[in-house]
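As you look at this complex, bear in mind that one protein chain is not there, while each of the others sits in place.
Labels run A, B and C following the written order; every chain starts at residue 1.
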Amino acid sequence: MLLIRCPYCGLRDESEFSCGGEADIARPLEPEKLSDAEWADYVFMRTNTKGRFKEQWVHTHGCGRWFTLVRHTVSHEHGETGVFGGVAPEADG
Amino acid sequence: MSGPQFRLSAGGRIDRAAALGFSFNGESFTGYAGDTLASALLAYGAFPLARSFKYHRPRGIYAAGAEEPNALVQLESGARSQPNLRATQIELYSGLNASSVNAWPSVDFDLMRVNDWLSPLFPSGFYYKTFMGAGIGTGRWWKLFEPFIRRAAGFGRAPAGPDPDRYERMNAHCDVLVVGGGPAGLSAALAAANRGSRVILADEQAEPGGDLLAGDRGIDGAPAMDWTATAMETLGAAPDVTVLTRTTVAGLYDDNFATALESVGERFGPDAPAHLPRLRLWRIRARQIVLATGAHERPYAFANNDTPGVMLGNAVRHYAGRYAVVPGRQVLLGTNNDSAYRTALLLAQAGIAVTLADARESPPAALAEAVRSAGIVLETGCAITAVAGDRRIRGAKIAPVRADGEIAGSPRPVDADLVGVSGGWNPALHLASHRGARPVWNEAPACFVPDDLSALGVRVAGAVTGAGALAECLEQGYAAGRDAARAAGRTKRIRKPVLKTDDGAAGAPIRPLWAVAGRRPGDRRGKAFVDLQNDVTAKDVALAARENYRSVEHLKRYTTLGMGTDQGKTANVTGLALMGMETGRSPDAVGTTTFRPPYTPIPFGALAGRDRGALFDPVRETPMFDWHAANGAVFEDVGQWKRPYAYRRAGESLEQAIDREVSAVRNAVGIMDASTLGKIDLKGPDVVTLLNRVYTNDWETLKVGRARYGLMCHEDGMIFDDGVTARLADDHYVMTTTTGNAATVLNWLELWLQTEWPDLRVFATSVTEAWATATVAGPEARKLVSDLDGDIDWSDEAFPHMAIRNGAILGAPARIFRVSFSGEASYEINVPAHYGLALWQALIGGGATPYGTEAMHVLRAEKGFIIVGQETDGTVTPQDVGMGWAVSKRKDFIGKRSYSRPDTARPDRKHLVGLLPLDSGTVLPEGGQIVNDPSQEPPVTMLGHVTSSYRSPSLNGGFALALLKNGRNRTGDTVHVLKLDEGADAARVVDPVFYDRDGGRLRG
Amino acid sequence: MQRYSIFSLARNALTGHRNWPQAWRSPAPKPEYDVVIVGGGGHGLATAYYLAAEHGITNVAVLERGWLGGGNTGRNTTIIRSNYLWDESAAIYEKALQLYEGLSRELNFNIMLSQRGVLNLAHNEHDLKEMSRRVRAIRGNGVDSEILTPAEIKKLVPAINISKDVRYPILGASLQRRGGIARHDAVAWGFARAADDRGVDIIQNCEVTGIDRDGGRVTGVQTTLGPVKAGKVGVVVAGHASVLADMAGFRLPIDSHPLQAMVSEPIKPVLDCVVMSNAVHVYVSQSDKGELVIGAGIDSFNSYAQRGSWQIIEGQMGALVELFPVFSRLRLMRSWGGIVDTCPDASPILSKTPVDGLYFNCGWGTGGFKATPGSGWAFAHTIARDEPHPIAAPFSLDRFTTGALIDEHGAAAVAH
Partner (left out) sequence: MAEPLAPIHPLALSAQERGPDPAAVVLTAGPPLVLLDLRCRDRAALDGFLKKPAGLASPPVARAVSGARGTLFRFGPDWWQLRCADRKLADRLLQADAGGPVGATDVSDAWLAIGVSGPRARDVLAKAATVDLHPDTFPAGSAARTLFGRVTVVIARLEDGEPAAFDVTVSRSNARFLWHWLADAAREYGFTLKPAASDGA
């Protein structure tokens, strides 16, 4: 069971979080201009990296914030986190 | 039994003042406090107490701990019965009652022993090679034989009734978790504790000490157990040290999460105090871990090495030293390393005749001198080749052996009634393996040791590293404890203790020895077992090699080596080494198996903890729950909620109740508890933009005080929720969701708001539970609500359909949605949740009939309103259910692009339609498959299915909603709905709105 | 191939079992094959077997990174059933079940198919509705399925608790009597032995590190034992499909997740059919050896580690003890994890790819074992004819573009 460092709450048990899968899948700005294949690529295709993998998690039972986490999909070692929308953790938080 | 004749007259860590009576296989025995079941039984001799898995050969106690392969027993009977416990790990208590497993009619005479005599027919994997049913019909032979095989397999039996015991879970946190309370573990715990660390020390025994419990070791010129006692005092006085005895660390997981099982009430047996849990599962989050898990002695194999009375050499030492039991008068010890010498000396001190056969030509001179001067017969360059006897040892043979284990001279008989075999040590690297350690073959001690895990915060110390000397174990323990404390940020400087041990002069290396004879085909000297529990012999390993099942996993799976309840603790390495010999490889080239948690088995109940019975899963109750329960509600589970399905009155069937409730809403007024519907407060200037993106329809025109229905889809275009959203103020909306999706929808909004559209200024807050909701519906609804004192103008003009009003009702703040899911005039009255019950009672007092979810389903189906999850299943678009009107063409929204994909744009997809059975007395089966031709043989062409079907008191007959291929273009057609068994019901395809098509009733 | 039978056992017993031949050879790879199958699990070995047996293509190599049958074939809970909702799924899983029914004899290797029945429990109104729909659809497809009342369930499974007075009472169940379990290793070994006998080279400890292409067509693979040329390459690597797709330059609609399973200590027979529950999230059967074999849901995060998180085990054990209170004192002996490749619609991919001559068979999620022979059979056809077999056609990759998904999430709400 992972011990995840929420950027806002610090180390918490995995059970407080939900994993949202691969990060950085940006929604196309003009979907109607995409081909069916391009749309399918956005909706369904995934990189599913074996190795260091940037994914997004939400601290469902804690602060409720989404953040990104780089995690190795074989060793499960994880570290670097990132925030969305520029909501920076406070120094005293 | 003739009394505990094998109990030594003095010594041991048993309490001779506390005699404990117990029974085994119906006979009475007496042991002492401090005994295990195994030690207490051994005091009566090394008799058979089990039968082996496959051949049903008699088996006795083989080891002294978790590695025991043979002595599995059924403890107690009835609901508290427990199968497959190792006698070596059961603490004796007064009145204990145990019996043998896997033996019929008795352990002394077992009919299945016939398997042993027929064993030439049953080599490893024999079952893959027969029962194929060639020529006799598909698998018929196997069908015939499988039940026999099943009955023959398995050990103990499941208990007879539900478990009456309690189990606890406990979360704990520490700087340093030390696993194992032997010298290395104690040393590590002291080093960490003295630096101010929060320490948890877990040891599986009733008292720490590990190998020192044998009582024959010394530290600083005193018995080593004195040092242990002092260490325990120090640890006990430290503020943040938790010592968990009788606690087995079962598994290590990512980020140094550990599970451990503590025996709490279990050791008292069935008479344990009722408030105590039987077991406690610890969930430990450790910053650093020190594994001082020791090592298991391994045997070497020889003919009939499973005869009761053959034991691990070090087990003989522990029974003698710790429990004062030596179940024999003439002991033959076979060894290939130094450790058996301590056993020999301890036995000789107790006056036992000992022959020590050391496979090495030249044992260390000091050891040889010591044993000889103690009167022990030392035979060098010899190994045990066979024992004689069946149910007990009637002698043994020894002979010189070659490097590959083959006998190099003629075997000589040795008088013996107890045989101890010491083939070297296998470090207990199970836990390190859970954490990813790769076992590395270490030539000098001829064993696998774990590789370095310190980068993960896991350190090893003591015998688990292959260390043999006590001084080395203490030293490694200290270093690991110190380093772990430092890594956890406890940097206090402490002087290192200096301890003098009784290790003596340096020893000689091991001479690896795996199996003496017994490997070659045609060797008739008797079975040489590698895995005692699963009856895997050296020959079986050779057969696997011959048939090319050569990888370690194939070996295990083909022969079942190491697949038993002991996970092969005494067997695996020997099996690997033998496979290596067969195939010309070193043991590590054969491969190593990955050890799987748990280290020792864990009862399911301990894993379930408190998640049982009434506490299995949270029950969510609405504010009106008590009223429902007291007034005949039949509840249905909707997620964790309990919702009234219908309210049954005395003498009423469920169907009659539902009919009555439907009629009440159609003809008078009903109320439903709708508190479970999700409610999300949305605030901010950009709410309307958000709504436009997550709902399929347009939201710009919604005015303050008005509400609108919306559909939510995923990017694949499929419906996943629906609900009404109302505008309370310019920048303030409230969204409702289905009961089941309340949390899902809020998470969905947050996902998009946070990750994709952080520029949108919207705050979303769940207010589901802040409000209690009573839906008042029916032609008399307005009259009923108008009678409630308050400040709301209920007239249709002031408060039309799809409007929302805030005000006060009977002194409580209220928020009312005039929306209708029933087709009648309908008010969803929300009051702060604590007032919900009182509001409900007031409405009942005003003459409303309570109705449940099933009546609600009927009412809405008559109106053709969908229920997400019933009319939809994740494959249904808004257009499919006839709600193309709610899909905006002007704007983009989540899922929109998917509608132009070829399959999604097909005009002949499955559409929501109404079905009217041609026979109005028929209620079509929900889930019924729709066909054109009811006479077609399977596989039939299925065109869709009935999604909802009810009897309608208003329509006075059956009606249904269905998803039907090309359905909107088939209005008026007759289709057929297959019955479960035979035949079909004919039905006409109609518009899905059955009731009040123009909506006059719901507008007032 | 020396045929296995009770007579061959007796004959070999007389000679001390010294003359048993190898079950399969361990050849070195040849420089070139007509077809290379990447992945020596059940599906890959079955594909190779049917290529040889049904299509006469025998110049075939199966390249296995580790030991054959070592992936999900050797890690699953061995459940076999074909009670799927949609016609497309029913067709391929039922084909698999029918092949299973004759497989021991066809392969001359006892896979210990035990058709003891698979029960799917319903715990609430929604479950009952779903069950009704599913059973009727299954029967419409000519597959056996029936509905049981709680009393009938109790008769079939005496250890189960059908009390109304529990958190989630059992309200009914569907039963597929032809469903059951089989010995998973035997399926891999049986296919391996029979394929080897027909000339297929099974090469273990040979990891594919690259997929060679020339002008949009596959030409071979790079391996840890050197390059191997191939006219066609079929990739059947559950748990690593995305990795191999990446080597070939495209992406798949797949996420890899850990799925855990576990066994109890062996006990005398106490459970005579497979019991699955979506609502409380657990499934269980008892092996011939006496172990209860238990599984549940997947971990939510992506992983290639063959291990999952602890709380999943606690959750499913709570569910199991709730269904079977008499199991509370039985003990968990061993737990492990596999890697399951999940598709957005919980259906597999059996497909041609953007690379000519390269075929992928993947995405079986938690349902791969039960499909093994059907999957291999249809995939062999797809490779041999360079066009999907009709029962494989709906599972092509282009469904994610057209939108013609086969959404079996209902079936896979509990992993199995």
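What we mean here is this: a residue touches a chain if its C-beta (ideal position, glycine included) is under 8 Å from a C-beta of that chain, and two chains touch if they have at least 3 such contacts.
Everything numeric here is computed off the predicted structure, so don't read it as measured data.
Colleague: Counting contacts across the entire complex, name the shown chains the missing chain touches.
Modeller: A, B
Colleague: Identify the residue among B:Ala206, B:Ala803 or B:Ala838 that touches the chain left out of the display.
Modeller: B:Ala838
Colleague: Which one touches the absent chain: B:Asn171, B:Thr491 or B:Thr941?
Modeller: Hidden-chain contact among the options goes to B:Asn171.
Colleague: Can you say which of B:Arg438, B:Lys683, B:His801 or B:Lys979 touches the chain missing from this structure?
Modeller: B:Lys683
Colleague: Using the touch rule from the top, list residues of subunit B that touch the missing partner.
Modeller: 166, 168-173, 198, 240, 275-277, 283, 285, 610-611, 614-615, 617-623, 641, 681, 683-685, 729, 731, 763, 765-772, 787-789, 809-812, 831-839, 842, 845-846
Colleague: Determine and list the subunit A residues touching the chain excluded from the picture.
Modeller: 8-10, 12-13, 15-16, 59-65, 87-90, 92-93
Please note the rule applied: only the chains that are shown with their structure count from here on.
Colleague: Using mean CA coordinates as chain centres, what's the subunit B-subunit C distance in Å?
Modeller: 22
Colleague: Residues of subunit C that contact two or more other chains, please.
Modeller: 309-310, 344, 401-402, in rising order.
Colleague: Give the residues of subunit A touching no fewer than two other chains, as numbers and ranges.
Modeller: Residues 1-2, 18, 36, 39-40, 43, 75-76 of subunit A touch two or more partner chains.
Colleague: How about subunit C: which of its residues touch subunit A in the complex?
Modeller: Its residues touching subunit A are 240, 242-243, 246, 251-256, 300-305, 309-311, 344, 400-402.
Colleague: Once bound in the complex, which stretches of subunit A touch subunit C?
Modeller: 1-2, 14-15, 18-19, 21-22, 36-37, 39-41, 43-50, 53, 55, 71, 73-76
Colleague: Given the complex with subunit B, which residues does subunit A contribute to the contact?
Modeller: So the residues of subunit A in touch with subunit B come to 1-3, 13, 18, 20, 26-28, 30-32, 34, 36, 39-40, 42-43, 56, 58, 60, 64-66, 75-76, 84-87.
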